[in-house]
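With one protein chain held back, the other chains of the complex are shown just where they sit.
Up next, chain A:
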Amino acid sequence: MLRFPGGGLMLQKDFKRLAMILLFAPFALWIVLLVVLPHIGMIRLSLREKVAPRVYEFGFANYLDFVNEPIYWNTLLRTGSMSLLVTALALLIGFPIAYYIAKLASNRTRGALFLICLIPLWVSDLIRAFGWILLLRETGVVSSFLQWSGIVDQPVEFLYNDVTVIVGLVYTVMLFMIVPLVSTLDGMDNSMIEAGYNLGGNGFTVLRRIIIPYAMPGIVSGCIVVFMLTAGSYLTPILLGGKNSSWFTEQIYNQFITRFNWEAGAAFGILLLLFTSTVIWLGLKLSGQTLANTVAKS
């Protein structure tokens, strides 16, 4: 390089450092101002007790309320167990579809099928739930069809029960399961499967010993996103389950917007966050994966 040996290098080093700081600034502003500080603010708010109008004290009253009121923790447990069920169903239903798209479909249909999978991904939750309402309500398409075909003789209400909520949720999150599965299975060499057969394995052994271990990062990534989306969903349980769907996000909404009790709402928010993070952390530990090689990759 035709530069002054000492000065040029110094300048370049300073320039690099300046560039690093400039690159780091947007990242730091984003994370600190929009993620870290808001959560600290929420924790602080959740630890405030109202002792008199506009007088507050530090204390755990909001969390004690949660423990002492069975409706609250029942709702959280219900939300958690139903979310786990939805995650398991989405994996069971989605895996064969992802495998078909990645491995069995011919090149041309593969692209088309994947595209069809992606398009509903960009249709809002609201429209998808609205579609289910039109199909399943008392005056809906399914009920009309059943009456027309003579299977039933009066309108049937399919909305406002747990099965419908679960179907709606599985539908809403299904694509977030299929997309990471297809991308991991796509990277798998077909000869690995053939080798499994040549060594005498049957279909089930090949699936269990070769395909599933290979697809593990995709499975875990899909499950994490699906679980998180389900536990944090608001629209689908409310619209398909009705006013008494007992979903935990609904409790948070009630505390914040209806009762204007922000302290309790913040405490519920922290509890939901702790709960989902614990489940995700357990899932990562049990499957031996990390956040960086699962969610970050898809």
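Quick note on the criterion: contacts are C-beta pairs under 8 Å (C-beta built on N, C-alpha and C of every residue); 3 or more make two chains touch, one makes a residue touch a chain; residues count from 1.
As a working rule, contacts and distances are computed from a predicted model.
Between the names "ABC transporter permease subunit", "Helicase-associated domain-containing protein", "Beta-ketoacyl synthase-like N-terminal domain-containing protein" or "Acyl carrier protein", the one given in UniProt for the chain missing from this structure view is "ABC transporter permease subunit". One of A:L18, A:L37, A:V51 or A:L77 touches the chain omitted from the figure, and that residue is A:L37.
The hidden chain makes contact, of the residues A:Y100, A:Y160 or A:Y214, with A:Y100.
Touch with the hidden chain on the side of chain A covers residues 20, 22-24, 26-27, 30-31, 34-35, 37-39, 41-42, 45, 93, 96-97, 99-100, 103-104, 113, 115-128, 130-135, 139-141, 144, 171, 174, 190, 193-194, 197, 203, 206-207, 211, 224-225, 228-229, 231-235, 239, 249, 252-253, 256-257, 262, 265-266, 269, 272-273, 276-277, 280, 291-292, 295-296.
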